[in-house]
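Complex shown without one protein chain; remaining protein chains in place.
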Amino acid sequence: MQDLLYFSQQLINGLTIGSAYALIAIGYTMVYGIIGMINFAHGEIYMIGAYTALIAITGLTALGLAWLPLILIVALLCAMIVSSSMGWAVERVAYRPVRGRHRLIPLISAIGMSIFLQNYVHLAQGSRNIGFPALIEGGFNFSADGAFEMSLSYMQITIFVTTLVCMTALSLFISRSRTGRACRAVSQDLGMASLLGIDTNRIISATFIIGASLAAVAGLLLGMYYGSIDPLFGFIAGLKAFTAAVLGGIGSIPGAMLGGLILGVSESMTSGYLSGEYKDVVSFGLLILILLFKPTGLLGKPEVEKI
Amino acid sequence: MAANNYRHALFCAIVTLIISFPILGFNLEAKGVNIELTGAKTSTIVAVILAAVAVFVFQAYRDSFMGLLGKLPKLNPLAGREPMEQSKRVKLESWVLTGIVVLALFWPFVVSRGSVDLATLVLIYIMLALGLNVVVGLAGLLDLGYVAFYAVGAYTFALLSQYTGISFWMALPIGALLAGLTGMILGFPVLRLRGDYLAIVTLGFGEIIRILLNNWTTLTGGPNGIGGIPEPTLFGMEFGRRIKEEGNTSFHETFGIAYSGEHKVIFLYLIALVLAVITALIIRRFMRMPVGRAWEALREDEIAARSLGLSRTAVKLSAFTIGAFFAGFAGTVFASKQGFISPESFVFLESAIILAIVVLGGMGSQLGVILAAIAVTILPELAREFSEYRMLIFGAAMVLMMVWRPQGLLPMRRIHITLNKQG
Partner (left out) sequence: MTTSLKKIVTAISTSVALMGVGHAAADIQIGIAGPMTGPVAQYGDMQFSGARMAIQQINANGGVMGEKLVAVEYDDVCDPKQAVTVANRLVNDGVQYVIGHLCSSSTQPASDIYEDEGILMVTPASTSPEITERGYELVFRTIGLDSMQGPVAGNYIASQNPKRVAVVHDKQQYGEGIATAVRDTLKDKGVEIAMFEGVTAGDKDFSSLVTKLKQADVDYVYFGGYHPELGLILRQARQADLDAKFMGPEGVGNKDINTIAGEASEGLLVTLPPSFDQKAENKSLVKAFEDKGEDPSGPFVLTSYAAVQLIAQGIEAADSKDPFDVAAALRSGSFETPIGNVQYDKAGDMKSFEFVVYEWHSDGSKTPIN
């Protein structure tokens, strides 16, 4: 019983982180699906979302606002607006001019953008870790006879629920709305879609905006869950989320969700049963194994080679 | 149309405000145990507003600006000229390279010690970039974990010298061979992956190797790194003030000159120079051999190359192995120069910088890569006064370079043979 509780606790920990990874992974997977490039700066957009949310929360609290849901909603909106503007601007400045060139060019441009944004925030806000207030506290505790107590915090529930809502909304948006249909058309065949009268530039911008907004949601949630933010934390999270996207099959939205959850759980299980030192080794090793046996990821469409 | 233009400009200006105002306009400050929000200095706010206005003006009158820019006399008067004839170009390039090498030979004797030390670092980067150039520039395989092989070379020397007391000259080939072998072993399973998947898998390998070095404390010393790595000797002569190993003599005593720390720095520099030249020559040779052509063929059109009977795995693997081999070379020199290595010298940013050198130099072009290595290593040193802004500028430069001159400083032109006209 004791062991089962321990296992479930680690599973909950992993699923929490995993669902947040999935939110960030959406940005990678949608951009890759449409223009076939790795948006390395996406992790930084997530970081900027977290910073904006913290600025908004601190500002609102200083103004004397005390009603928690209002603070959260306003902070979330601020973060989403700033992040999505950032996503839009990054695409316009760094990616659109190099679109269609050799595949390495946009990648280098993206790495450059990532370094730029990291240092932009570093210069503006300093390099130190800043504490993020824990606004949602408390949770449920489950205990057997043993000493070990399993806990499921409200924060973790919030992360699950928000991710689920975001994913459902996104799936509906992609499958039902006009823009969503256009997105799918563009990802199938960009040239053909533009021939059919779809404004592809608009759709690509929309993709960046959607990805960045979801990253901002993740920024706020993970900021509160972890407890501190710094200008470098976006890069690591971005790398993980990108791994999750590749794991699930890049270009596929359910794949991003699945990849995120698998990555999160495998990380927490490694820390829980082996040692935290090796969790990155295990997650990258897992990625390599999956790619070796299924080179397009778990849910990716097999690429047909042109002949 | 005009109204549309203004609307777009206004939109851009508002976006500028949105992305810069919250981050720049408010500072999160720790006051005691609490975080407080303070407004930034007025000058910052004014700057943000000015930036927004500038964006508005530029976007609104974009067409006229661009027109003006087009009318300006060309910055580079030679830009419009016909490209030089192939044979002449190749000849000139080898002259320039020879010139650089000759200049580099005499350079350490006229400049200060700090510059020589920096130049050694530049040479190490040149070796790394030349090696990565084979993988990325010639074979078109995107490798984001190149630093792993650099680490293998450096750690091979460090560990061998610690456990067996091996000298630099013995460790150099061993380190390079081991790095090449690692490249081959790692490359074998992953090279069938396509483009971006390969990128992320190599990135993963780079991280795995670094984490293993950091965690395997009993062998590698973990985060403590390995110190006391010997410097290279010249026919058994050491360059230190005191002799560290028995049986060796010291350089300054043998020649009866006063001890000077500069000898060591210059000697290391010369070794790095010779190795860099060897690297360049060998890779140059490879480029003209069938295997070099095969790399490029595979890069340009994989299916066509395969249908001509090229073995995809063998060709890719050879590029990967050769690239890794030279990274090991560079790693050994690095370990010897530092005298101390730890995993923190082999992080992802290092891979990104080497990749940036290759791309800035113009993928495939050796001369370009050499110039880019010099620029990327020296510019941050020169800009130390702006050290706060160093990485910011570096990032922005990478983006701007890709937007304006993606072919790099000196793009490679295809090596081709024109048939002699039959008279």
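For this structure, a couple of remarks:
Order as written gives the chain letters A and B; numbering starts at 1 within each chain.
We take it that a contact is a pair of C-beta atoms (placed from the backbone, for glycine too) under 8 Å apart; a residue touches a chain by one contact, two chains touch by 3 or more.
Please read all numbers here as calculations on a predicted model, not as lab measurements.
For the chain missing from the display, the contacting residue among B:89, B:194 or B:288 is B:89, taking the whole complex into account.
Among B:118, B:234, B:317 or B:400, only B:118 touches the chain that is left out of the view. Only one residue from A:168, A:188 or A:275 touches the chain missing from this view: A:275. The residue from A:37, A:76 or A:130 that touches the chain not shown here is A:130. The chain not shown here touches chain A at positions 6, 9-10, 13-14, 16-17, 127-131, 133-134, 137, 139, 141, 147-149, 151, 153, 155, 222, 226-228, 230, 232-233, 236-237, 267-268, 271-272, 275-277, 279-280.
Listed for chain B, the residues touching the missing chain in the whole complex are 30, 32-35, 76, 78, 84, 89, 92-93, 96, 99-100, 103, 110-115, 117-118, 121, 214-215, 217, 222-225, 227-228, 240-241, 261, 264-265, 337-342, 344-345, 367, 371, 374-375, 378, 381-382, 384, 387-388, 390, 409-410.
Just so we're on the same page, only the chains that are shown with their structure count from here on.
The distance from the centre of chain A to the centre of chain B, with each centre set as the mean of the Cα atoms, comes to 30 Å. On the chain A side of its complex with chain B, the touching residues are 32, 36, 38, 48, 51-52, 54-56, 58-59, 62, 78, 81-82, 85-86, 88-89, 93-94, 97-98, 101-109, 111-121, 123-126, 128, 130-131, 133, 239, 242-243, 246, 250, 277-278, 280-281, 284-285, 287-288, 291-292, 295-296, 303, 305-307.
Looking at the complex, you find that chain B touches chain A at residues 15-16, 18-19, 22-24, 26-28, 30, 35-37, 136, 142, 189-190, 192-197, 199-201, 203-205, 207-208, 211-212, 214-215, 303, 352, 355-356, 359, 363, 388-389, 391-392, 394-399, 401-403, 406.
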